[in-house]
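Structure, as structure tokens:
One chain of protein is taken out of this complex; the other chains stay put.
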């Protein structure tokens, strides 16, 4: 972790890095369904950079709220997250918009992810005798089943990037191949995983996680060391551009107290 | 028809009679789903007599409107029918309240009724080559399938009271016996038919239409002559009390131009 | 049969759903409708009928449309006689109870010049709702036992896997284009309707494209001051057209009641002469005027004034 630490110390931390790299993936004019914290910050950053017409939906039941810098809502089911929205609607109805195909991106986190992009936010250990009962799916299962493209932002650690999640709360590509579609999940699928080390996509047929690009200073070996399964490493690996000063400035205006962009490794 | 005509000439017409006899059936504190015209007038009359807490629902999407005397709405899907309601809601949702069991009475009319209380408002003649294409079910099929008790108000004529309706738009007891329940219509059922000659209910097991009570001046023979099927005539027949002056006064205040209470036989 | 989920989603996914202005002319908006499309109209009966959109659609000589609406009134006559549609899906079809059974509708249906596909009011509403929810059907407890059932091959019966009881399944209805009239809409397409909502929300959610005609275009700022009044979100909408009095001679809640005098005039013509009367009406009131405003000029100002005074009166209490 030495290098990352040094790197982040110099100009930005890992949470900021993930937020910026996520924001860059979001295209203008699209609809994104996300949670509070990292997804929200990435969206607002994207809006202020290249995607002014990006619209945020929250499961609390709001379409396109205006988020005030420095007043980030700590939940998506409350009035700060609803401020100056275009529409308030019931939780069920806002989630159904995804089932209808209106949502391009779902943006999630999770306690564990596996090689097929499945996420766990329910149980650590055996579900019948869990070591930790986690809070649960919330809307994550719905989002990952229905939104067209799923982004997952996580800190890259071996205990989080596991061969098989203890429990599939939220479907990625399930057991790989066409198992997702066969299970009845004919729409959407996991699109990118963004960690503090790099960007990851999924092999088009096996659906196994694959390194797409490394962030500045990160190494392939570091990715492998911090992954609990065999990460696919293609011959050609991309390299992301470092966060710009403008990206960092906007990000820090949004979250001046670093409530959501505190470094995970600090 | 002599007697009826004389009778109506003297104090009230047949439409007024039907409105008043219908109103008397409506209990206080109940919920009624009805159409414009006769159902509406009966409800408001009941509210002003014995049932001040009777609530009217319209398929246009309104709960408990205030109807102004002299300003009766000509449709149930418009703003006069929505005036000073307790709630406006979508058509689908107001109809779903019936499916949930919230509606005590449905109040309908129809072009034809048969011995099992089935109503036709779709086709006169063969459905594939109709003599007359009627306007259709509207919400009638929904109301008759779902409201707890159905009232039907009609002018008593042989061509309307037929052995078998040309087309079952709106289910009564279908082919009688338990055929309604067997078809999946486990709730509700037709409760009373109100004509200018009398009140009619349905035999508890055969589900055939049965004379319950005669209106003042009406005779059993007159009922039989004007019915196109064998009307059940029990040994004991009730007799309704004539409309009171108060009932007539209120009714005429409601519909001063007799838009909905013009005599059918005049 | 309901369209496949894949196809339905692709249409939505390929739309530009970003926050962008969509204000255009009535002519431009109606160009979004293709011959053969299934067009669903909002409102109900003679209320919040998107009359200006239908008027323009007839002028643009659209053909072979499937036309669906919760209850069809005089606008249905016009569409049949103008030969814009030969297939109407509704639950009730005539100008209104006090005006009798439409002679135009009877002619076209009885002579088999067009199909009137009859669903109950609620089952049609549930069809739009299933379409808006992105599911292929919704179970219900209506239509069972009726003679409507065997005439509708898309209506199915099932045994409930939970309770064993008989249920009717109504299939999703996903129109190609929705035409909806509202009181207030912003330039992006955020709709804030007043009064009776009818089936408009579900129709918007179910349709591939949505055209909004509106009494007024309000600012997005005003929408954001009361987001809980928004009934249709901007990204479901493809066109926003400001058309004051866009429902006349039908009504728009809180703005105007029907122009009953013009309705009486139309119905007398239609009931007197049948389809020929409707043709006369089309020539005079639809094809001849140069614009919707010119059409409004042909009505009597006194009638519009009375309709407006009565319409606004719901806010007087």
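As written, the chains take the letters A, B and C, and residue 1 is the first residue of each chain.
Note that in this section a residue touches a chain if its C-beta (ideal position, glycine included) is under 8 Å from a C-beta of that chain, and two chains touch if they have at least 3 such contacts.
From a predicted model like this one, the values you see are computed outputs, not experimental measurements.
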Displayed chains that the missing one touches are A, B, C
Which candidate, A:70, A:136 or A:256, sits in contact with the chain we can't see? A:136
Options A:16, A:59 or A:247, residue touching the unrepresented chain: A:59
Tell me which of A:146, A:197 or A:231 is the one touching the absent chain. A:146
Subunit C residues touching the omitted chain (full complex): 1-2, 4-5, 134-141, 154, 156, 158, 160-163, 165, 167, 169, 171, 193-197, 224-225, 228, 317
Tell me which stretches of subunit A touch the chain missing from the display. 35-37, 59-62, 74-75, 77-80, 82-84, 88-92, 95-96, 99, 122, 127, 130-142, 145-146, 167-171, 174, 179-180, 183-187, 259
Interface with the undisplayed chain - residues on subunit B: 28-31, 53-55, 62-64, 66, 82, 84-89, 96-97, 99-102, 104, 146, 148, 186-187
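Keep in mind that, in the parts below, only the chains that are shown with their structure count from here on.
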If you take the chains that touch subunit B and keep only those that also touch subunit C, what is left? none
Report, in whole Å, the distance between the mean C-alpha point of subunit A and the mean C-alpha point of subunit B. 60
Subunit A residues counted as touching two or more neighbouring chains: none
Counting only residues that touch at least 2 other chains, which ones in subunit C make the list? none
